[in-house]
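The complex appears here without one of its protein chains, the remainder shown in place.
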Amino acid sequence: MDLPAAPERLFASDNFSGAHPRYLEAMSRANVGHQPAYGLDSHTRAATELFRQFLDLEVDVLFTFGGTGSNVVALGSVLGPAQSVVCAACSHINVDETGAPEKFLGAKLQDVDSPDGKISPHQVEALLHGLGNIHHVQPGVVSITQATELGTTYSVDEIRALCEIAHDAKLTVHLDGARIANAVAAMGGGPETLRALTFGAGVDVVSFGGTKNGMVNAEAVLLRPGLAPHAPLVQKQSTQLPSKMRYVASQFVEALSDGLWLETATTANRRAHQLYDELGDIHSLRISPPQVNSLYPLLPRGAKEALQAWSFFWDWDLSCGQVRWMTSWDTTPEDVSRFAAGVRAALGG
Amino acid sequence: MDLPAAPERLFASDNFSGAHPRYLEAMSRANVGHQPAYGLDSHTRAATELFRQFLDLEVDVLFTFGGTGSNVVALGSVLGPAQSVVCAACSHINVDETGAPEKFLGAKLQDVDSPDGKISPHQVEALLHGLGNIHHVQPGVVSITQATELGTTYSVDEIRALCEIAHDAKLTVHLDGARIANAVAAMGGGPETLRALTFGAGVDVVSFGGTKNGMVNAEAVLLRPGLAPHAPLVQKQSTQLPSKMRYVASQFVEALSDGLWLETATTANRRAHQLYDELGDIHSLRISPPQVNSLYPLLPRGAKEALQAWSFFWDWDLSCGQVRWMTSWDTTPEDVSRFAAGVRAALGG
Amino acid sequence: MDLPAAPERLFASDNFSGAHPRYLEAMSRANVGHQPAYGLDSHTRAATELFRQFLDLEVDVLFTFGGTGSNVVALGSVLGPAQSVVCAACSHINVDETGAPEKFLGAKLQDVDSPDGKISPHQVEALLHGLGNIHHVQPGVVSITQATELGTTYSVDEIRALCEIAHDAKLTVHLDGARIANAVAAMGGGPETLRALTFGAGVDVVSFGGTKNGMVNAEAVLLRPGLAPHAPLVQKQSTQLPSKMRYVASQFVEALSDGLWLETATTANRRAHQLYDELGDIHSLRISPPQVNSLYPLLPRGAKEALQAWSFFWDWDLSCGQVRWMTSWDTTPEDVSRFAAGVRAALGG
Partner (left out) sequence: MDLPAAPERLFASDNFSGAHPRYLEAMSRANVGHQPAYGLDSHTRAATELFRQFLDLEVDVLFTFGGTGSNVVALGSVLGPAQSVVCAACSHINVDETGAPEKFLGAKLQDVDSPDGKISPHQVEALLHGLGNIHHVQPGVVSITQATELGTTYSVDEIRALCEIAHDAKLTVHLDGARIANAVAAMGGGPETLRALTFGAGVDVVSFGGTKNGMVNAEAVLLRPGLAPHAPLVQKQSTQLPSKMRYVASQFVEALSDGLWLETATTANRRAHQLYDELGDIHSLRISPPQVNSLYPLLPRGAKEALQAWSFFWDWDLSCGQVRWMTSWDTTPEDVSRFAAGVRAALGG
């Protein structure tokens, strides 16, 4: 198969891209003198303050190393005895964390089917019948992902409806925001959207992702004020308390102080739209317009394998030839055009 | 109390110091293009290869975020059902990790008294009587710290003796090397010393520390070849698998390729010796000569509080006025001289 | 609603019935003098020997208090690091044990849909793709229930097929036999059938139920010889090691020495068949012929509630009016006839 020059950057994952240079610069600027360890430094204070201003809420903020770690800290801070976590079958906590939640929490994940990656209030309601029955785990937390693992997003109203059902039954709501910036960017951008999609809608605890959005292994957990005073203990106990925390926190200062976190996410989203614009006319691909930074096309086996050898991307559903194309903060318009050209060539287009 | 100008850097902890600039430069150099995530990148391969050359052994290498995390991964990779971890009462895993080992491992830490931070073969032997008795936890791992939390070091012979006792009873040996570079530097330096102090002496798994030695939240776990093929699963499950691993691994490439890891540790050790040289004559301090980078003097309450306000350091044993002074890779000779001058002034010397 | 005299015994659960008097007599006979605790007594030896003769295999036998406990001991004895348990969505371990497996094992239960309570080899196969991928839990045990929670049974061939798939991929197979006696009775009876349905077909570890079959809180775990030498430690650690074990073991001696275990199960099965014979002609009930000791009819709401008030039984699926009628070792033919008469009356028949 004769394919044009491959793009410089892959469409495999936003985990394959590097970091925005400004984050490394921010780390270097923070690399001066001595600072108290474990979050008592000035950068951590500044980043915490920025989150509070953004959300107009005195959230508790914990800076962590990784996304799985953030989820474990978040869930471990709110889960009670014999409680379960309600989540989508395809959620990261359920399928991509090697059982870290079950191991650390000692708790069941009650997964519900979700063709679009989202949970409905009705699905939560259906699990509440076990409440009070000592033979069943007690639903304790509803965990949703925004944007979802399938590239879809919840609206503010959808999140609010879930929170109402959950809170009425005394459950809490966790939002896995590994790609929350992409969702915010897709839905208008700005701190107001972030607030509306999280604490404004009733969410209790948020895993706020940085790494996939261009940061150097930097994540945060945001908790509704007063929700879990013991959360910092859980953070340390789950091995997610960075000793030299300034190198995590200083990145968040950089991200939040002038909108860099939204700029990178917006770019990634735009590139996915561009890719859709360049390939959406090929009906056999069956691509839906992206909501954030990924497309899930169908490819014939021969073309798929040729393309993966040319510019690697992941299979999504081997049974039907579905793959995932994901853009990143550093994907360029030229990367997209080259990739689209390759796809056309592979499809004999 | 009239004290001279305080040193620019504190003597509180090697966790208070920043990172050696070369580590940030290495991260920046690694910040190019796309790389496979989760350790399939070229930097991780290179750093792994360097460790293997160093140790002349095909060790399995896992790069992690933090020290507590490294210990949990290391112990979790070798601990069997109903087994316990034998450790010193003052060990980091026992007192400074908020129970992370018990939480993740579901296992007992059997701590033994240790005025000097070290475990003796006799102490291990005394715990073996429980082996085979179903009512008692089964000692499974002996965990030692090198250099210890009290600034002491094990000799190669001492480690070998522990490994022999342990292996004879089918236990494994873990070495918490959060400050292993300081120990290696103190005992001759070089890869040969590292090998002799670890796998050469029979150690099965090592937490190899980077952060306290000047790296940006970077640690490694080294395992005897074939010891625990499931260790990477444990790493992911314990939330210690960095997605953008190149930023951890590239630092280790920098550290190991021309001896930077030993240079920084040697500097820290030297500054502690300098501090001892400048203050060892004050008998009331009761300082022992340092083996690595810390001193544990006694201070009268008034002087102690004045000095802590002037240039912060930690209490060690409040009951007797013992404190800890710790040097770091970035401590300068002038820092030491200023600090020593302050101590003399505070003691009315 | 005018209903005839209610039966003396309920059709609610084989957990509602008492114990066969011979078990209490056996306990009384064992209540003589002193015996070593924790399983070193003569009754435990005798019961173990009987199991070995039955199965013509030197199985390891652990006597436990309860069914959930047996399952936890069995699974905990064979599960490895980061491994999961594959089970049916409706299995007892998945829905009726309040998350005990997740809590004790720290492991994920990967449940598969199962309208008839059984798992197919194809379903196991579909989960094996995760093997070797460090981001996913590793299927480690396939757990099947015999007879299932839905009153169905696996044939020897079906179990063998599951074991082959599992063993080929280095998984083990657990059989939750809370009602294994009912299955054996339904499939011919005798030790040969027991052997064929378990170790003969390749099963690695069995929870052998006693309580639902007329014993006083007595269960056993049977393990393939050499499978898990540490299993007794797991038993103690999971709080399932009876100190005065003679009162559990002596019941198993009584059960196994002259076929009492099969006699009670056979009776329970027969009563279910009698109930089917007496009511199977009522088409609206939609009863399938029982395989063991339970029926799952549909009832109109009014009749259902009247009948439950008259002689209690459990709802099974509220959404469609399905209930469960379960017979027990002590159900009499007259109980069945009275119950059937009540059902006919309630249905206005």
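Chains here go by letter, A, B and C, matching the order in which they are written, and residues are numbered from 1 within each.
Heads up, the rule we're going with is that contacts are C-beta pairs under 8 Å (C-beta built on N, C-alpha and C of every residue); 3 or more make two chains touch, one makes a residue touch a chain.
Computed from a predicted structure; not experimentally measured.
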Residue among A:Arg29, A:His135, A:Lys170 or A:Arg286 that touches the chain left out of view: A:His135
Which residue of C:Leu79, C:Ala100 or C:Leu194 touches the chain not shown here: C:Ala100
Identified contact with the non-displayed chain, of A:Val72, A:Leu241 or A:Ile287: A:Leu241
Hidden partner chain, touching residue among B:Ala12, B:Val137, B:Ala220 or B:Val234: B:Val137
Hidden partner interface residues of chain A, rising order: 38, 76-77, 80-82, 106, 134-135, 138, 230, 232-237, 241
Touching residues (missing chain, whole complex) on chain C: 8-10, 12-13, 15-19, 21, 24, 27-28, 30-38, 65-69, 72, 97-100, 103-104, 211-212, 216-217, 233, 236-244, 246-248, 328
Absent chain, residues of chain B that touch it: 82, 84, 95-99, 102-104, 106-109, 134-137
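Please note the rule applied: only the chains that are shown with their structure count from here on.
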Chain nearest the overall C-alpha centroid of the shown protein atoms: A
Approximate Å spacing (C-alpha centroids) for the pair chain A, chain B: 33
Separation of chain A from chain C, taking each centre as the mean of its C-alpha atoms, in whole Å: 42
Geometric centre distance via CA averages, chain C-chain B, whole Å: 51
Multi-partner residues of chain B (at least 2 other chains): 38, 233, 236-237, 241
